[in-house]
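Let me begin by handing over the structure; questions about it come next.
One protein chain omitted, others in place.
Presenting chain A:
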Amino acid sequence: MIQLLLSRVNTMLPGLYPVIFSALVILLAAVSLALSIGESPIPLSTVYKTLANKLLGANYLVDTIDAGILWEYRLSRAVIALCCGAALAVSGVVLQSLLRNVLVDPYILGISAGASAGAVAVAIVGVGAGALSMSAGAFAGALLAFALVMLLSRMTGQVILAGIAGAQLFHALSALMIAKSADAEAARGIMFWLLGNLSGVRWENAWLAAPATLVGLLVALYYARALDAFTFGEESAQSLGISVVRVRLILIFVTAMLTAVMVSMVGSIGFVGLVIPHAARYLVGIRHRRLIPAAALLGAVFLVIADLISRIVISGQVLPIGVVTALIGAPAFALILIQGAKNR
């Protein structure tokens, strides 16, 4: 029976199983490494024993400091990295399909920059007088930036250039607000909001990141067929029975929410939403019921590994994670551009 069910799913989703399975294995390995490697290395056996103690109620004897570092710092950080990677990758898939442009993602479109500015306005300038959370501020900023970029793109027909203008504007606003606050930590703060950083995230952040990612993922999957219908453009989608305006609004809202939640915790991280969807498309094709889960998993793997690299590449220092994603993402982006030019 189970065999039959699995084979049925496999005929429906050819090519997905191997990718999902390999991505899960790699994700587990990456998370294990992320837990083990750090300023104070912790052996993998301690990692698994601690996890077994915490999750399964086992009674292995482990060093309490190691257990504390693992559980309180590294695991929450890894969980947020994987949520963030999944959320940004899914946002990228959705935006690329909705806007029919393979070169857009929340970062390029200025949504991340808007979320940064919104979060900074709440956290540093004190907009909302304590009644607004940083995520809410980020959400408002994300929507505002997206609305502005879309307006400019409608007026000029240049979505990428509009996005660049929007991103620059909102990044500048963030930098201005931080600089004006005359905080000694200002420069560090600017780096954080412009390039992202996972230091300082805790379990309370994970409790927001995980449900937000799950909701975003489920909504995107629910609209997988509608996203497929956009393959031949907006009018085609409409003639296939899709309420284009409604689907767009819902999905843009969801991507703005996902981006805002992530940016309010880790700053704006580029290239994940841009490059991962391409890799996922290459592996599982363009149908969204396959593409969305594959992109989510690949994004999760990518960011967990990027965070690991950012912690170990310069000993004693944590590199902003955006530097790592850009160092990997920018050449990948160039390859996509070259490939696109060849296909034209």
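Methods note: contacts are C-beta pairs under 8 Å (C-beta built on N, C-alpha and C of every residue); 3 or more make two chains touch, one makes a residue touch a chain; residues count from 1.
Simple rule for what comes next: contacts and distances are computed from a predicted model.
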UniProt protein name of the chain not shown, from "ABC transporter ATP-binding protein", "Acyl-CoA dehydrogenase", "Histidinol phosphatase" or "Zinc/manganese transport system permease protein" | "Histidinol phosphatase"
Where the complex has a chain not shown, which of A:Leu35, A:Leu98 or A:Ala229 is the residue touching it?
-> A:Ala229
Where the unshown chain meets chain A, residue by residue | 12, 100, 102, 222, 225-226, 228-229, 231-233, 235-236, 238-243, 281, 285-287, 340, 343
